[in-house]
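Right, one structure below, let's go through it.
For subunit A:
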Amino acid sequence: MNATVVLELFISIVLIFIGVLIVFSKNIIKSIIFLSILSMITAVSFVMLKAPDVAITEIVIGSGLITFLFLFTLKTSKKAGDSE
Partner candidate 1 sequence: MIQISAIVLMLLGIYGLLTTKHIIKMIIGLNIFEVGLNIFIITIGYKTGAVAPILTSQNNSSILNFVDPLPQAIVLTAIVIGFGITAVGLILAKKIYVQHNTYNIDEIGGKI
Partner candidate 2 sequence: MKYTILLIVLPLLFAFLSMIFKNQKKPLLYLGITVNVALLFIISKGTYMIGGFDAPYGINLVLDQYSYIGVILINSLFFLSILSNSKLIGSYSPVYLTLLAGVNGMILTGDLFNLFVFIEITTISAYILTSQSKKYIHTFNYLIIGSIGSGLYLLGVMLLYAGFGSLNLADIAAKSSAATGLLLPLLLIFVGLSVETKLVPFNGWVRGIYKNSNGLVGSLLASIVASAALFVMGRVLNSLFATSAFMSNIIILVAVITLMSGEFSAFKGKSIKEILLYSSIGQSGLITLLMVTGLIFPAILLIINNAVSKLVMFSIADEISPENKTYSDLKGSFAQRKILGLGFTVASFSLIGLPLFLGFYAKINSLIGLFDINVLLPLVILLITVVEGAYLIRLNIALWHPGEEGESVYDVKVVTQAESNMGMILTVALLSFVIIITGLKPDLLGNSVLSDHSLLNTKTMTTTSEFLIDLKGGL
């Protein structure tokens, strides 16, 4: 077993683990944060699979901007709900 095989196995297991955490977590904020972490690990797996272009995109869009969109949605909708 060389290092890349171990790394691949490790990343695969972590990906599934975090996916399970997101789907079965009761707290929506936790789900969003785990989604962001999932994106980061995905980016690592993209680097491992020799796709640096995609990895950069995944980091910036997947774990950066999308997370903020989710958080902004929750934040602003709370505000709108409070006013009623």
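Selection criteria: all candidates are chains of the complex that A comes from, given by their letters.
Throughout what follows, a contact is a pair of C-beta atoms (placed from the backbone, for glycine too) under 8 Å apart; a residue touches a chain by one contact, two chains touch by 3 or more; residues count from 1.
Note that the structure is a prediction, hence the values are computed from the model and not measured.
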Touching chain, any copy counted, for subunit A within the complex - options 1 or 2: 1
Of subunit A, residues touching candidate 1 in the complex: 8-9, 11-13, 15-16, 19-20, 22-23, 28, 31-32, 35, 38-39, 42, 45-46, 49-54, 57-58, 61-62, 65-66, 69-70, 73-74, 76-77, 80-81, 84
